[in-house]
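A quick write-up on the structure given underneath.
Every protein chain but one is kept in place in this view of the complex.
Naming follows writing order (A and B), and every chain is counted from residue 1.
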Amino acid sequence: MIVQKIAELIGGQVQGNGEVDITGIRSIEDAGEGHITFLDKKKYLGQLLGSKASAVIVAEPIETDKVQVIASHPKLAFAKLLAEFYPEPRPKAHIDPRAAMGENVSLGKDVTLSAFVSIGDNVVIGDNTVLYSGVTVASDCRIGSHSTLHPHVTLYRNSVIGDHVILHANAVIGADGFGYTPDEKGHHVKINQIGRVVIEDHVEIGANSCIDRATLGTTRIKEGVKIDNMVQIAHNCVIGEHSIIVAQVGLSGSCTLGRHVTLAGQVGLTDHTNIGDRAIVTIRAGVLRDIKSGEVHGGSPNVPLATWKKYVALFPKLPDLAKKIRKCENRLEAIENKRPRE
Amino acid sequence: MIVQKIAELIGGQVQGNGEVDITGIRSIEDAGEGHITFLDKKKYLGQLLGSKASAVIVAEPIETDKVQVIASHPKLAFAKLLAEFYPEPRPKAHIDPRAAMGENVSLGKDVTLSAFVSIGDNVVIGDNTVLYSGVTVASDCRIGSHSTLHPHVTLYRNSVIGDHVILHANAVIGADGFGYTPDEKGHHVKINQIGRVVIEDHVEIGANSCIDRATLGTTRIKEGVKIDNMVQIAHNCVIGEHSIIVAQVGLSGSCTLGRHVTLAGQVGLTDHTNIGDRAIVTIRAGVLRDIKSGEVHGGSPNVPLATWKKYVALFPKLPDLAKKIRKCENRLEAIENKRPRE
Partner (left out) sequence: MIVQKIAELIGGQVQGNGEVDITGIRSIEDAGEGHITFLDKKKYLGQLLGSKASAVIVAEPIETDKVQVIASHPKLAFAKLLAEFYPEPRPKAHIDPRAAMGENVSLGKDVTLSAFVSIGDNVVIGDNTVLYSGVTVASDCRIGSHSTLHPHVTLYRNSVIGDHVILHANAVIGADGFGYTPDEKGHHVKINQIGRVVIEDHVEIGANSCIDRATLGTTRIKEGVKIDNMVQIAHNCVIGEHSIIVAQVGLSGSCTLGRHVTLAGQVGLTDHTNIGDRAIVTIRAGVLRDIKSGEVHGGSPNVPLATWKKYVALFPKLPDLAKKIRKCENRLEAIENKRPRE
């Protein structure tokens, strides 16, 4: 594909020879002759200029003899280009005869059910949705259209999955929330979890992640949320639109996240925590108190990131501080002993 | 169902009109007309009185025109009621012809083997046990009666599962413990893990959790233990009766928990840790030393919770403390410089 064609595709302007032929898309580190790459941050400019890349997507023109495509969001343009050059492969729609079907199942147009898929009673699946090998859908689930369920995904009963949703391998949607109450002997009596999970449109959930169903009511993952691998979302949580949850995060029961929240990797939230819109929680933080909209918190227990950075910087100095205190005490004693008593 | 009938079911006393008809069970937040709810903690009394709930389970009579059911443990009564109104649905017992069976398999009465279940040689399964789609049971396993194995559970060879056990989707029981020893070149030689896992009666294990088999001997989960999602129990651990382990906890090898221990979410234990009966470890603690019976520990490395709370409260004051020390030093210097030398 020639650069001119790429520019049209991503809505950018060519600067240089638009007839140059592009044979592949690469990151700056790997770009060679015939490749197009993108420049997202100024700090990679040197690396770009040192590379043999034939073309580059940039926000503003730079000094180079490479062909440039000027686009306001180079990384977004790059994402569009990748999607065009390397679209996610999808199987030709088919119902494998080795799929197990319940009663009263309703399938849309061009649905794929691979081998060893198991569908319960009263399940509804929308158009163009793909279920890969071993996916298990319990009774009374609804799955929208244009969604993809990777191998061995499990949906417990009554789960609702929207359109354009991607669930990665072994994701478990709607398993029982973790709820017990002790009897007279201190044995744990199960509180039946009779709620459900709703996953709205354009959500992606990583491999081996779990979204538990609500005790009563609904655990809800709202539109556009992206969840990484091995994330645990407990019963009755609500995750606001377009939030990002990175790998190995754990949310205890009944947490509420606003819109556009970011939880970095290995963060943990205690139960009933509320996090406001656009708040950010940094890597490995332990959230024991609510966070207001727009705030950035770190540490465990969480505090504003700036505070956390200050005291973390002091940790390695603690032995020295302790020593200084001891010296102050000694000096005080020396002064006090020398002074005349009253 | 009328309130009078509900009271009989849970062993409570009606106060008010026992003929009122109940159409659903709800938490206080969601309770409306026709619903019964429960009051567990005094702090929710206002919310209860503001709701349209028709009836409420309480430990002691309150002032309200709602119908009351007096029961000594309202939450336990509520759990019983949920189980009665909304029993866990179970499939009608059947052996799906698409299940793969080994040799010398012994099945009890009314066992369910769903499609794509795979059973190895010499496996024994007790009465009324249900294996959902894709469950894989290796050779020489024994599973008790009235147990439920959700989709894609894997039992490695020789695993023993008791009665009334629930294993959630993708739980892995009996995978190899993580054991190697370096050879002359520093390459890791596998130590074959030839032990097994025993899971006793009334245990529940969450989705995507792993219980590794012992190197030699037995990894044992004792009666009544409840384990949440994504919990890792390494080889040769022993978990005491009626303990609770919340999501994403990790136990290194050869840890021992007493009875009624609670490990909150994301806790980690170093190897060979011993935790006494009824001890509690709070959220995200890192346990590097033993904990005695009845103690409550937090922090990483763990200390008694009260200690941890004290020093955590001081973390944000560290920059201020450092500043104060500097000031003390300056003041000391000023004093020392003014004092006549000896």
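Basically, a residue touches a chain if its C-beta (ideal position, glycine included) is under 8 Å from a C-beta of that chain, and two chains touch if they have at least 3 such contacts.
Since the model is a prediction, treat every value here as computed from it, not as a measurement.
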Given B:Asn128, B:Asn170 or B:Thr219, the one touching the chain that is not displayed: B:Asn170
Omitted-chain contact residue, chosen from B:Gln47, B:Thr64, B:Ser118 or B:Asn274: B:Ser118
Touch with the omitted chain, as defined above, among B:Lys5, B:Lys52, B:Lys109 or B:Lys190: B:Lys190
Which of A:Ala7, A:Ala169 or A:Val198 contacts the chain that the document leaves out: A:Ala169
Contacts of chain B with the absent chain, listed as residue ranges: 98, 100, 116, 118, 134, 136, 139, 152, 154, 156-157, 170, 172, 175-176, 178, 180-184, 186-192, 194, 208, 210, 212, 215-217, 230, 232, 234, 248, 250, 252, 268, 270, 286, 288, 299-301, 303, 307, 310-311, 314-315, 317, 321, 324-325, 328, 331-332, 335, 338
Touching residues (missing chain, whole complex) on chain A: 25-27, 30, 73, 75-76, 78-80, 82-83, 86-89, 96, 98, 114-116, 132-134, 150-152, 166, 168-170, 202, 204, 206-208, 224, 226, 228-230, 242, 244, 246-248, 260, 265-266, 283-284, 312, 315-316, 318-319, 321-322, 325, 328-329, 332, 335-336, 339
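We adopt the following convention: only the chains that are shown with their structure count from here on.
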Distance between the centres, which are taken as Cα means, of chain B and chain A, whole angstrom: 25
